[in-house]
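Handing you this structure, nothing more for now.
Removed from the display is one protein chain of the complex; every other protein chain stays in position.
Coming up: chain A.
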Amino acid sequence: MQREEALKALVAAQDITERVRRRGRWYAGYSAGFGAITVALVLVVGLWPSPAAVAVATPVALVGFAALTVYCLRQPMSPRRHAAVHLTSMAGWAAAYLATLVVGTTAFPGAVWWWVPGALVCALPPFAAALYTLARTAEPRA
């Protein structure tokens, strides 16, 4: 193989990997959506602590999460390290969500100073996963 052939093969490989990598951006949208739904759910449940608010907000959030799951299942590829990123994001989200809800509903119902930062902390793992995915999919590589 000559130098020119090697260069041509490398350029072709780079073109393909970049196209595939860019297609992985769907996960950034998924994670951002997950984070946004989380913020809304935690704020509604925390700041308006009534059975009616919970009864309305929870099913609406569940429909949102279900729509995101369908969106995820319809994607033709998963980006590199997707499983690890997703598991880390979901584990962080679950821990923050449980801590915010259990402590908040017990000790600080309706307290803005608890629920607003709490909602943002809950959304932090999926938002971080979204940013990580955007950074990874934008990264030019040979």
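Here is the rule we go by: a contact is a pair of C-beta atoms (placed from the backbone, for glycine too) under 8 Å apart; a residue touches a chain by one contact, two chains touch by 3 or more; residues count from 1.
Note that contacts and distances are computed from a predicted model.
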item: Missing subunit (named according to UniProt) among the choices "Amino acid ABC transporter membrane protein (PAAT family)", "CidA/LrgA family protein", "ABC-2 type transport system permease protein" or "Transcriptional regulator"; value: "Transcriptional regulator"
item: Candidates A:46, A:79, A:104 or A:125 - the one touching the absent chain; value: A:79
item: Chain A, residues in touch with the chain not shown (by the definition above); value: 1-3, 6-7, 9-10, 12-13, 16-21, 23-24, 73-74, 76-83, 142
